[in-house]
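Of the protein chains in this complex, all but one are displayed in their positions.
Note that the chains take the letters A and B in the order they are written out, and that residue 1 is the start of every chain.
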Amino acid sequence: MKPKVAFFDFAGCEGDQLQIANLEEDILALLGQVEVVSFREVMKEHSDNYDIAFIEGSCTRLQDEDRLRQIRKNAKIVVAIGSCATIGGINSLRNYKETDDVRKAVYGENAKLFDTYTARPIDAVIPVDAYVHGCPMTKEEFLSVVKSLLLGKKPDIPTYPVCVECKKNENVCAFERGQFCVGPVTRAGCDSCCVNEGTICWGCRGLIDNPNENSEKEVLIKNGLSVDDAITKFRLYFGWQERRK
Amino acid sequence: MRIIAKENFTEFINALINDDSLNVIGVKSKGEKFAFGPLDSAGELRLDYDVTLLPPKKYFFPQRETLVTYNIGTGFSAKDPAHTKQTVIVGVHPYDIVALLHMDEIFSETKSDPYYFEKRKSSVIIGVNMQKMSKWCFAPYMGADTIEYGYDLMLTDLGNRYAVAIGSQKGEQLLDKYAKGLTNALARDIQMVGQKKREVSAMCKQKLDFSPELIPEMLSRYYGESTFWENHSEKCLACGSCVLVCPTCYCFDVKDNPDLSLEHGERVRTWDGCLLEDFAKVASGENFRATRPTRYRHRYFKKGKYLFDRFGFISCVGCGRCGSNCLPDIANPVSLFNDMYREVQQSGLEVIAPQAPDINIQTEGNIDYVPRLATVIKKQPMTSFETLFEIKLDDGSVLGHDPGQFVEVSIFGVGEAPISISSPPTKKESFELCVRRLGNVTNKIHGLKVGDKVGIRGPFGHGFDPEALKGKDLLFVAGGLGLAPLRSLFNYVLDKRKDYGKVTLLYGCKEPKELLFADELVALGRRDDVDFKPTVDRCPESEVWSSNVGVITTLIPQIQFNPEKTYAIICGPPIMYKFVIADLKKRNVPDDHIIMSLERRMKCGVGKCGHCQINHIYVCKDGPVFNYAKIRGVPEAL
Partner (left out) sequence: MKHQNVNIDVHYVTRVEGHGNIFVNVKEGNIERCEWAIPEAPRFFEAMVVGRQYSELHHITSRICGICSIGHTLASLKATEAAMGIKISDQDLKLRKLALHGENLQSHILHLGFLVLPDLLGVGSVIPLASSNPAEVKTVLRLHRLANEMSNLICGRTTHPQRLIPGGFSKIPSMKELASLRQKLKDCIPDLLAVAGLIKTLAPKLPNFTRETEFIGLTAPDEYALYDGVLGSTDTGTAPVNDYLSYTNEYIVPISTAKRAKHARDSFMVGALARFNLNYDRLSPMAKKTAETFNFKPVCHNPFMNNIAQLVEVVHSVEDSIKLIDDLESADLKSQSEYKKPFSQIKAGRGVGAVEVPRGILYHDYTYNDKGTCTKANCIIPTNQNHANIELDMKALLPQILDKTNKEIELNLEMLVRAYDPCISCSTHYVKVYFV
């Protein structure tokens, strides 16, 4: 019996769901293992009878919470896909600004028409069984998590930082190039893809479980970043995780 | 020695590149740094480099390598290591050559790694003497700035030409086949080469304040200096950079990677590092090196002491990669050892160079990474967490284990777990494993039915020696799941009862419902040739218990034994050993009469991947059975 799966999205860019479309021919192999009963972006049919729910996007409004709780009730396994769902993602950037200021800036006097609250990952509202980190998640990690769930084993998500993958990929360290990188405190699993493409790690997969944040900030400052800028850098993706500490 | 003009050398390299049967690797620029990579033309070669980002070890022990493939229908098979193209690596510095020689010894100790050696065999090393040196490099102090062997060819830049020292027949044949315009070196050339080599050490910007031969001894005095290690490791990011770029590091992890059909897949090994947080963590969640100072210290000890004791060399070639890659700048061995030396001097401690250790390296064949298929022939749940499995190898062979050894059990696509063998070697047709469901693999094992297949590797490890115990009184002390491995010896002793003296079994669990092998224990209680005493930490209202209540040490005063004649055999949760041993010592049991079985995170089973290491010992190879006299001084053991 193939497990039934469903896809849902909240406040996000749908980039993670696009990665599923980007599986290309592997989509067919995936369909050989699971039955998709709901995937609004791609199909008309919908069913509330599913085993595994994949959720993309952050929870940014009180009204989203009910929808999340309903999904949790229906599903045996809930998987958060993409940074917005796993750690709050780029949405958490605005948590540092007063909610009202943000609304006014975008909607002017009509701001009061649109409700919003602190952007949060979905595990702030419901228990989550598995995470596929990244902005966007990678197809490889998504498939790895799916295979683990199908095999009944706990997905193997790294607890070490991106530096491990960066060194294996023989990159020239960002700091050696006069740039600033949060790889040393960011969870690996992306195969250091951004540094491989010639840039830096922005931290989209969230902080590792026991980051040495002071050391990382010291490294940033030692290399020329101001204290304020170092703090700002951490807010790009770590906004929710830092506040939780 | 020969001489080749630079234009002819360029042609030589291009000739190699044009030969499709060869894989030609050389040092190229990468950003502002350098790295070994495939050459498209001789023009890319940068022999004037200082150091590469990663050492050439990546060609022999790659970042990621498939060891085994599996197919649910047919089982496991080795990824054939034999079809490697001839690889020519151009531009290897002497320190990296020294490192490869270290790796050769490490990868052939006890059991040899066929994947590594196949690549070593099919490669040609063209070294080059250093023209530039990174400011972090301290190779001259480690005697690795120049080298007289270990290469097939060694180049020295003499301006408009290279001097080529020939190190092997392979090297000579390569020159004969692809190079033109070679002449013999003149006395002047040879003199110049000598001069260039002597000039290398003058490039060194690092300064070690003492002779490196003092390192092993200094380290062993400094093991317990917590403040020293805490201060030096405070900024550690646990990023693993220092070990991942190191030419002599070889720890690895092994994971299963099924394909989407779940019908087949591969088992892959990848680089791992002891500085990473979860390196020494086991399925129960216990982490045997949970703090930064303990992990940080371990790297220095492994390089400067443990490998020295085992192989006779300090496993550091002074390349400086670790120091240059450490963002908080705490990984430079020179800084650390200078600090240590200064403290030693100030405290007046006397440190001398150690004697050359007694080295006895044997190689008994290749490591077998490929599991054999076996079938579950019986499944007997014992408690809510533990189930006894009886397993038979499909090829009909006998496992042939010693009591106390373990096997690595594979579940297709999920992974491998080390499980102690619970049955005695006298039971030949099959063997028994008592499995506690804890992590991915053990949970899957619990889900198996009679008739299902597993993969078995092993038996591994240093087990009990029943012969040496003949005629002695045996005092077995088992805590919880610790009874499972002890049973392999215990039941052997029962099978050969008259060969042994008094036999006592003390067995403790948290609660009555956690007792393992309950039926056998009942039968044991009826025997008059065995003194069996069970205990539980507590007995809840709902359960019935009429024997001792209290931790296992409360049983020790209840038994009589002659310490001179008695051998204690202990196995249980980590916390138990300290207390049991203390009580036995109070009863004057000699250290070498105390034998125990320890557990760590065992992966490869053959003392290579590094995960089970406690100080200088590999639990999977030197243990899991240890004599207390030998392990008493090992701080991480108990």
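What we mean here is this: a contact is a pair of C-beta atoms (placed from the backbone, for glycine too) under 8 Å apart; a residue touches a chain by one contact, two chains touch by 3 or more.
No experiment lies behind these values; they were computed from the predicted model shown.
Which residue among A:D51, A:D64, A:D123 or A:E165 touches the omitted chain?
The one listed residue touching the chain not shown is A:D64.
Among A:A6, A:C166 or A:C194, exactly one should touch the missing chain; which is it?
Reading the full complex, the residue touching the unseen chain is A:C194.
If you put the missing chain back, which residues of chain A would it touch?
Missing-chain contacts on chain A: residues 9-19, 21-22, 24-25, 27-28, 31, 36, 39-46, 57, 60-61, 64, 89-91, 93-94, 97, 101-103, 105-108, 110, 113-114, 116, 135-136, 172, 177-179, 193-194, 197-199, 202, 229, 232, 236.
Mind pulling the chain B residues that touch the left-out chain?
Considering the whole complex, chain B reaches the absent chain at 30-31.
Criterion: only the chains that are shown with their structure count from here on.
Hey, how far is the Cα centre of chain A from the one of chain B, in Å?
35
For the complex, which residues does chain B have touching chain A?
30-33, 35, 53-54, 58, 63-64, 234-241, 244-245, 255, 257-258, 260-262, 270-271, 273, 276-278, 292, 325, 327-328, 413-415, 439-441, 443-444, 447
What residues on chain A touch chain B, complex-wise?
The touching residues are 26, 29-30, 32-33, 143-144, 147, 150-154, 156, 159-161, 163-164, 167-168, 170-173, 175-177, 183-185, 208-212, 214-216, 218-219.
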